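Let me begin by presenting the structure, written as C-alpha cells, before commenting on it.
The complex is shown incomplete by one protein chain, all other protein chains being positioned as in the whole.
Up next, chain A:
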C-alpha cells in the first residue's frame, strides 16, 4: 500500500477561454489517511470534486488516483474507475427515495463488479455486507430497514449514505459537507463512526467542509483556499 490514493501535481483547471478556477501545485492523500480539507464557498471545491470523480479533466498537470492517471482514461473508463474505487457522501438527501435502505446501500455494487466482489468476499453476500455496515453504524433495528428512506431522520439518512459509500471497501471515501445538516453532538458521533468504518474497510477519507470545528479530529488538515493558487471569484460553488 505504498501508492498514494490521491496525487495531484501542478493541477490546473479552467473552462475554455477563462482564467483558471483551480491551480494546485501539490497534494497527496496517503493510503488510510484521514484528511480534512477546509473549503468555503468559492474556493474551487466543486471543481476539485469533479476532477477527483473523473467528471472533468484538468487543463494541465497531473491527477492520479491509486497511481492511475485519470487523463489517460476514456470517459467511460473514468466512470468505472470512480465506481470501483471511490464512495461519496453528500450534504443531505443522499438517498434515492424510491429504494429501500438496503437497496440504497447496495447501489454501488450494482454498478461496480469489483465492489460487489469485495463485498461478497468479506461478508458472503452484498446484503450481508450492507447489514454488517448498518449494524456498525447503529442502524440495525428491523423496523428501520423496513421504513421508506424518506421517513428516516437526517442523521439516520447520513449514516445510510456512509454505509453506501463504504460498501465493497473502496480505497477512497469523499465526504462533501456530510455533517452540515446535523447538530454538533451528532456531528462528532457521526464522524467517529465514519472513522472506525473507514479504517475497517481500509479506505482513505477526504473530508471537505467549511466548518473548521471538526478539523482537530483528523490526521491532517488543509485549507483549499491556501492550496489553490488560482483566485476564483466564487462563481459556482
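In the analysis below, a residue touches a chain if its C-beta (ideal position, glycine included) is under 8 Å from a C-beta of that chain, and two chains touch if they have at least 3 such contacts; residues count from 1.
Throughout what follows, contacts and distances are computed from a predicted model.
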{"item": "Among \"D-ala-D-ala transporter subunit membrane component of ABC superfamily\", \"Putative ABC transport system permease protein\", \"Cytochrome c-type biogenesis protein CcmE\" or \"Sarcosine oxidase subunit gamma\", the UniProt name of the subunit that does not appear here", "value": "\"Putative ABC transport system permease protein\""}
{"item": "Among A:26, A:72 or A:110, the residue in touch with the chain that has been omitted", "value": "A:110"}
{"item": "Of A:9, A:79 or A:127, the residue in touch with the unshown chain", "value": "A:79"}
{"item": "Contacts of chain A with the absent chain, listed as residue ranges", "value": "46, 49-50, 53, 55-56, 75-76, 79-80, 82-84, 88, 90-91, 93-99, 107-108, 110-112, 164"}
